[in-house]
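A protein chain is absent from this complex, but the other protein chains hold their places.
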Amino acid sequence: MVSENASTSPTLFSIERLSVAFLRRRQSPFTAVREVTFTIREDETVALVGESGSGKSVTALAMMGLLPKYNADIASASRVVYQERNLLRNDDEAWRRLRGADMAMIFQEPMTSLNPVFTVGYQMAEVLRLHKGLSAAAAQARCVELLDEVGLPEPRRALARYPSQLSGGQQQRAMIAMALACTPRLLIADEPTTALDVTVQKQIVELLKTLKARHRMSILFISHDLALVGELADRIIVMRRGEIREEGTTETIFSSPRDRYTQALLQCRPRLDEVPSRLPTIDDFMAEVSAEPQKRLESAEPSPTPSSQGERGDSPPLLEVSQLKKSFFKREGLWRRHEIPAVKGASFTLRRGKTLGVVGESGCGKTTLGLTLLRLHRATGGTVRFDGQDVLSLSDEAFMPYRRRMQIVFQNPYASLNPRFTVGQSLLEPILLHRMAVGRSAATTLALDWLQRVGLDREAFDKYPHEFSGGQRQRIALARALTVEPELLVCDEPVSALDVSVQAQILNLLKDLQAQLGVSYLFISHDLAVVRYLCDAVMVMRDGEVVETGDVDSLYRNPQSVYTRQLLEAVPRGRNQGTA
Amino acid sequence: MTAYIIRRLLQMIPTMLGVVLLLFVLFNWVGGDPAYILAGKMSNEAQIANIRHQLGVDQPAYVQIGIFLKQIVTADFGSSWSTNEPVSDILKTRLGPSLTVMAPLMVLGTLLAIALSLVVARLRRSLTDRTVMVACTVGMSVSILVYIIVFQYVFAYRLGWFPVQGWGDSLWTNLTTFAVLPILIGLCVGLAPDLRLYRSFVLDEIDQDYVRTARAKGLSEMRILWIHVLRNASIPIVTCVMSSLPALLVGSFLIERFFSIPGIGREVLLAVERSDFPVIKAIAVYVAFATMFANLAADLIYKAVDPRVELK
Partner (left out) sequence: MTEAILSSVTTVAEKRGNGFWSLAWQRFRDDRVGLVSLVIVAAFLVVVLLSATGLVAGNWNQEVAIHDAPPDLWGLLKPAAPAVVENAMHQEQVTPTAESIEEWKNIEAMLSATVVDPLADTLQALGADHETVAVVKEKRASLPFGGDRWGRDVLSKTIKGSQTSIIVGLSAALLATLLGTVLGALAGYYGGRIDDALNWFYNVFSAIPYLLLILAVAAVLQQRGVTTVILILGLTGWSGVFRLIRAEYIKHRGREYVQAAHAFGVPNRRILFFHILPNVFHVVLVNISILAVGFIKAEVILSYLGFGVKVDEVSWGSMLNDAQGELILGRWWELVAAGGAMALLVTAFSLLTDAMRDAMDPKIQKAS
C-alpha cells in the first residue's frame, strides 16, 4: 500500500482557506469555493470528489493559476503554498516557470484539450524546449520515450499524428505524456476518464497508478465518481457546493463515512454486487432538502392500466426484433458509396411490463438501434414486430397509432425539450395530437396530472425548460412521453447526464411508473451498474453486433463472452484494491 | 484527394450551366429585344430584322443558348455594341489595371487586419477594445462614396500629394503614382469590416480548451496567441480571403470610376450605362467560373491547414 509512506511524507502543497467568487453582471458574485483547506503530501494521491457545482475544478484551476482574471476573484486571505511560497502572489512570469515544470494538469476532454492543428510531437516538444531548453532533436528523442512510457503504440509514428487521428484513450495518453514531460512534482487530473469508455477508463487509471509509483509524484485526482476514486486514491476529500464536507483516508471514507452527504453518495449509486429493490436518494440522508417527490408519487391516484403480468418472464412478448440492420452511407472515391454499418443485425424480444437493458460502449450502435426501432431512422433491413404487427412495413399514416404506443426519452435533458415551449405546451401537444383528452381544459387537466405523477408542481406548467435543473427536465421529458400512455418506452441513457444523487431519484421514478403503468422499457445505457439495478434482461452490444443476451442475474454472475467479462471487470468497485 | 477534385469539378458543371441559364434568362428574356437597344432611335423594320438575324435572336431559345455556350467555350463574344471593340480584347486589356490596384490592396489589407485583430483580441473586455470596435462600426457606416470623394478632394485636389486621376502605361508608374491613393482608400474602407470579422475568429479560438492546456504548459501569452491561436484562427481567415479572390478580377467599381482607372469594374459600369450586354455577359460568366474555382481552391487549402477536415 502506498498510503503508508504517503501518510508520513512531507507536505508538498498546502491549500489554505481558498475562496473563489465569480463576478456576475447585475448579480452579487457567485461563490464557487469557500474556505477550502487541505494538503497534498509528497508521493500521495489525493482525490477531490463532488457533483457538478461542487467547486472541485475551480479549486484545481486556482492552484494552477488558470482562473480567468477578468471575473474570478480569489479572496485575499487564500493561500496556495508550495516550497514555502504563496503561489497566489505570483506574477505571470513566476506562474509560467512553475506550470508544466513543477505542476502539470490534464483535462476531461482530451480531444479539445489538444490543439487540433499541431502534431502531438510538436505540442510535446514545446514543453521540453521551453522548460528544459532541449534542442529539437533531443526533445524529439525524449518525446518518443515518453509516448512509449504511456503505452502509445508506435511512438515514433504517433509523434507525427494530429490529435484527431488518435482515439480518445490515445489522446488522453498523449496528454499524460505531455504533462509528465518535465517530471512534475504534482499532476492534477481533472475528470481525466469521464469522457472515455469504461474499459479505457480502467487502462488510464492503471497507467496513472504505475506512473505515480515510478516517478514518485503526487496526484490530485478530481472526479464525480467515488467508486472510481476508491481505486487509486490514498486520501479522499468530498466537496459539495464549494465546501469540503469530509476528508479522510480512502479506507475510512468507504468503511465509516461520518458526513451524511458522503454516506448518500456512497449509497445512491447502484452497485454490481448488491441490488436493492429501491435506491436510497440523497433526500433520505439530507434533511435540509425539502422536496420529496417520491411520497407525492405514491399518493397519486391509481394508474389507468395497472400491470397484471406475472412476476417472471412469462408475459406475452411486446416487441420482437429480428435481424434489424441500419447502415449509414458515406461517399468515398469517385462514385462508390461506402457503407458504415451501425447495427449489424440485432434480434431480441421484449416482454410486456419488463425492462430490457442494452449495454455497450460508445459507438456500439445501441442508440441507433433505439432510434431505428421507432422509425426515427429508416432501417436498412430486418423486421420489428410490435404487438404482432410488422411496423417497419407500415405507411407513415398507418404507423401513426404506433407512434402513440412506442415512445422515447433521450439522454440530454437540456436538448430534448424545445427551449421556446413552456412545459405546458410541450405536454399538451402530444395529448391533443393523439386525442388523449377532448377539449383544451380536459387536456390541461391531464397534463397537470402527469406533472404531478413525475413529482413536479403545478407551477411547472407555465415555466420554460431553462428554469429547471437537469433532473427536473428529465422528469418533464418522462411526463411528455407518458402522456400518450405508451406500451413501450425507449430510454436512451436517461440518467447519464445527471449527477449521482439525481440519478437515483430518476431510476426510482422509472421503477415506480413501471409498477403502476405496466409499461415496458428498452433501457439503453453504458452503465452496467444502473442496468443491473433496473433491468430484467440484458443485451450486450459491440461494434453494431449483439455479443450476448440473457437474464440479468445469470449474465452478471456468469458472463459467457470475453467482452462482457472485460466490461464487468472494468467497472470501478469502490475500494482501494492495492497498487500492483 | 484526386477523386475529390474530380468529383468537385464534375459537380461544377450543373452550377456552370445554371449560371449560363441565369444570365441567358436575364439578358435574352428579361432584358427585352436587344435589336431595339442596338438600333436606337432611328430604326425601321428592316434594320431591326437585320440586326435580329445577325444576333440570332430570331432563332428559337435552344439555338440561342447554343450560341451563348459556343461564345463561352470559344471566348468569342463578338464585339461591344457601343464601341465595336472585340469583347475578348476588352477583357484582356482591362484585367491588368484591376489587378494592379486590387492585388496589393488585398495583401496589405489582410496582413494589417490579422495583426490588428490579434492585438485587439488580447485587449478583450477592455475599454480600448470596446472603443476600437465602436470606431470600426462608425468607420463601416460611412459610405465608401464619402471616403472616395473626401480623400480625392483633400489629398489630390487640395494637398496635391497624389494625381487626381489617370493611368499610365508602365506598371511601376501606375503602382507608385496612380494606384497609391486608390489603394489607401481601399485599405481604409476594408480594414474595419475585416478587423471585426477576424477578431471574432480569434475570440472564437481564445476560449477553447487547448488554450487552457497551453497555459497549463507554461507557455507565454505571446506564444499562445501568435502560434496556437493564430494557426487555428487562420483557418476561417484563409477561407474568407480565398472567397474574396474573385474580387481581384472585378476590381473596385467605384474606385476605378473615380480615378479613371481603365479596369474591369469601370468597364462594367460603362457597359451597364450603355446597355452593352455582350460585355456584361462575358464578364459575369468568367467571373462566376473563377469564383467556383476559387471556392474549390479554398476547400483544398482548408484541408491543408486543418488536419481535422475530411474531404467528402
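Note that the chains are named A and B in the order they appear, and that numbering of residues resets to 1 at the start of each chain.
By definition in this document, a residue touches a chain if its C-beta (ideal position, glycine included) is under 8 Å from a C-beta of that chain, and two chains touch if they have at least 3 such contacts.
Nothing here was measured: the structure is a model prediction, and the numbers come from that model.
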Touching the absent chain when the full complex is considered, from A:Leu87, A:Leu371, A:Ile506 or A:Leu555: A:Leu371
Listed residues B:Val134, B:Leu171, B:Met222 or B:Ala304, member touching the removed chain: B:Val134
Chain not shown: contacting residue from B:Ala3, B:Leu69, B:Leu95 or B:Met292: B:Met292
In subunit B, positions touching the absent partner: 14-15, 18-19, 21-23, 26-27, 30-32, 134, 137-138, 140-146, 149-150, 153, 157, 160, 165, 246-247, 250, 253-254, 257-258, 260, 268-273, 275, 277, 280, 283-284, 287-289, 291-292
Subunit A, residues in touch with the chain not shown (by the definition above): 24-26, 371, 374, 376, 399-400, 403-404, 406-408, 410-412, 415-422, 424-425, 428-430, 432-434, 440, 462-464, 466-467, 477, 480-481, 484
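Just so we're on the same page, only the chains that are shown with their structure count from here on.
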Inter-chain centre distance, subunit A versus subunit B - centres from mean C-alpha coordinates, in Å: 50
Residues of subunit A that touch subunit B when the two form their complex: 64, 66, 70, 92, 95-101, 104-105, 107, 109, 112-118, 126-127, 130-131, 162, 164-165, 175, 178, 330-331, 333-334
Subunit B - residues contacting subunit A, complex: 3, 6-7, 125, 208-210, 212-221, 228, 231-232, 235, 305-308, 312
